[in-house]
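In this view, the complex is presented without one of its protein chains, the others remaining in place.
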Amino acid sequence: MTYLIRRLEFFAITLWAALTMNFIIPRVMPGSPAEAMLVRFHGRASPQTIRTIEIALGFHTDESLLQQYGEYLWNMAHLNLGTSLTFFPSSVGKAIMVGLPWTVGLVGLSTVIAFVLGTLVGMLSAWRRGGILDGALPTVFIMVSAFPYFWIALVAILIFSFTLNWFPLGFGYDLHQHIELSWDFIGNAIWHGFLPALTIVITSIGGWILTMRNTMITTLAEDYVKMARAKGLSPVRIMFMYAGRNAILPNLTGFAMSLGFVISGAILVEIVFNYPGLGYMLLQAVNNEDFALMQGLFLLITVAVLVAVLLADFLTALLDPRTRAAD
Amino acid sequence: MSLNLVADQSRVAAPVGSRSRVLGNLARALVSNRKALTGLAVLVIFALVALLAPVIAPYPPQADLFGQILPPSAQHLLGTTGNGQDIFSQLLWGTRQSLVIAILAGAAATVISVIVGVTAAYLGGIPDHVLNLFTDVFLVIPTLPLMIVIAAYARSGGVFVIILVIVITGWSYGARQLRSQALSLRKREFLEAARVRGERNVYIILAEILPNMTSLIVANFLGAAVYAVLAAAGLQFLGLGDPNDLSWGTMLFWAENNGALLAGSPWWAIAPGLCIALLGGAFALVNYAFDEIGNPALRPVRRRRQ
Partner (left out) sequence: MLLLTACGGSSPAANVQRQAGGTVTIDNESGTTWTCDFNPYNGAVNFLSFGTVYEPLVYDNLLTDKKTPYLASAYSWSSDNKTLTVTIRSGVQWSDGQPFSADDVLFSFQLLKKNSSLDLQSAWSLLSDVQEQGTDKIVFTFQSAAVPDFYQVAAQTPIVPKHIWSTLSDPTAAVPKPVGTGPFTMSDCTPQNIKYLKNPTYWQKGLPYIQEVDYPAFTDNDPANQFLAAGNADWGGQFIPNIQTYYLNKDKTHNHYWFPPIDNINIWINQTRPLLSDKAVRQAMAFGIDRSKVSQNGEYGYEPAGNQTGVLTPTFSSWVDQSQLNKYGYKFDPNKAAQVLQAAGYTKGSDGIYADSSGKRLSFDIISISGYTDWTASLQVVAQNLKSMGIEIKEHDLNQNDYANDLYTGNYQLAYGSLSTSPGPSPFYELRNTLDSQTTADIGQIAGGDYERYKNPSVDALFDQFAASTDSAKQHQLMSQIQKSMLEDVPVIPVTEGVAWYEYSTKSIGGWPTQSDPFSAPAPWNLPDWGVTLIHLYKTS
């Protein structure tokens, strides 16, 4: 019970800290929405015009900071994220909703694939100590993980899309298609997402393999595994149900966090592949000083991480009674 | 991005007397580990290149003395850039900043991790709770976006802003790891003894706890260095560094902006990418070797012939 309260406290405080940081950053950093509007009007807008638009964007510069803060928290709580400057006059919520499915689909899916595949390979490699897999894997994946993933992406595009023509150049689906629930569309989306997903999987799978291998080796030396072997249980059962299950527990939080970071991690991949997700949107928001959009995306990322971590924590607690007792 | 995602509590060393002996043992262990040797060799080569860049680079790296986009030749081993600079010379000179970022940012992040993690564990109670929460907050705040925001606003600061950004976003993971190891040390007898002797907290932390955590601290530094290499490359690639700086990340930025891969100077993009991977990989190899040294079970075993 204390454990649960502690985690909820952590959740609340982190959320508050992130929200507050979100509020402060645009206000302490140089540059203002008024400046941003100037660029739109090539310096020819009258002060009245700028004022009208500032109000339309939800900036009330003559309110006290505390008032603004209260209003801001109120708006965030109601998911009223304001109007985006980049996508003016679209609301931030609407802009985000356009990109969200693509980012979650591409980066989310490839993160899950990397984790599942990496964990399985790591488990196998630990189980068959001294095999070819076990001997070569660590070195290979240490090196692969050290490649900048945007660089792998650039090279992959050059080889597989541009030169060999195996995969399409850019975009999330065919230009003439509509987003719909049909096999045709889904197949097309998968085909477009394959190469970006591959670069994410290749560069992130190494970490999962190595951590899983290492925890698995430690777990395999535990008494209960030896017991299970002595009892003559089937090796597959021992590998998955005894050693594997326990070895995977410490990795769950890491996995949850990486899931939460899906949106932010995708920035470079999306830019290189011209993918219609949230990553490039974040870069745009920063470059255009589009604070409303930036705050909306930050809120989304923070909440996603927190929920994922919380879920992982509860799952770990459920599967491993020791955590509940420990600090 | 980080290889050691899991807090590894198996690396608790036995209490030792002197720091020099700890380092001596570590050094011996490293030399006998093949991964560590490979990694160290690469690091030494890069360090030499960085030091000797003025001597071995055939041309001044930024001077636009040559034709644009020349193919590789005896004069220009990797060809020339879109601005008429020698790519090979840029690569050699770029080693300096890339290495400096890795080492400085890695070291600074590690120092903060040690201070926060060990203090939290040693003090316990409310301070621990607060510091731990602080660490957790930094752990879940989205790294890359935060880096982009900071770097974008402090743009003219150049390489030091990049280092600062990496440190701010990179210390929390290590702090968590170090805290859990320090926690397990806290109740050890030799610390009790020191307390009974009436030693001051600072002395106990510096002289008793830290030497026993050397292996994990070094491993942490290596992990942070890998992170720094990749993060700096990503930031500079996005154009958030100073484009007039010379490092592998800025080379990639220029190469990408000049479409190097398709515009006829592929080495402009390929060479710095490979160097980044080699440097990051070298740090990671030594780091992994540390894991193996700390936890002998992880070492490769050779299967007996049947």
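Per-chain numbering from 1; labels A and B assigned in written order.
Keep in mind that, in the parts below, a residue touches a chain if its C-beta (ideal position, glycine included) is under 8 Å from a C-beta of that chain, and two chains touch if they have at least 3 such contacts.
Bear in mind that the values here come from a model prediction, so they are computed numbers and not experimental data.
**Q** So which of the visible chains would the left-out chain be touching?
**A** When the full complex is considered, the omitted chain touches A, B.
**Q** Please identify which residue in A:T111, A:N288 or A:T316 touches the non-displayed chain.
**A** Of these options, the touching residue for the absent chain is A:N288.
**Q** Which of A:F23, A:Y69 or A:F88 touches the chain that is not shown?
**A** In the full complex, the listed residue that touches the missing chain is A:F88.
**Q** One chain isn't shown here. Among A:A77, A:L175 or A:A230, which residue touches it?
**A** Touching the chain that is not displayed is residue A:L175.
**Q** With respect to the chain omitted from the figure, which of B:A29, B:I69 or B:A297 is a touching residue?
**A** Considering all chains, including the one not shown, the answer is B:I69.
**Q** Which parts of chain B are in contact with the chain that was left out?
**A** 62-64, 68-69, 82-84, 152, 155-156, 239, 242-244, 253-254, 256-260, 262-265
**Q** Touching the missing chain, which residues of chain A?
**A** 30-31, 35-36, 38-46, 48-49, 52-53, 56, 86-90, 95, 98-99, 157, 161-162, 169-173, 175-179, 270-274, 276, 280, 284, 287-289
Quick note on the criterion: only the chains that are shown with their structure count from here on.
**Q** Which residues of chain A touch chain B in the complex?
**A** These residues of chain A touch chain B: 10, 13-14, 17-18, 21, 25, 29-31, 129-131, 134-135, 138-139, 142-143, 145-148, 150-151, 154-155, 158, 162, 206-207, 210-211, 213-215, 217-218, 221, 250-251, 254, 257, 260-261, 263-265, 267-268, 271, 282-283, 286-287, 294, 297-298, 301-302, 305-306, 309, 327.
**Q** Taking the complex as given, what residues does chain B use to touch chain A?
**A** 1-8, 10, 35, 133, 136-137, 139-145, 148-149, 152-153, 183, 226, 229-230, 233-234, 237-238, 252, 256, 261-262, 266, 269-270, 273, 276-281, 283-285, 288, 291, 295, 297-298, 300-303
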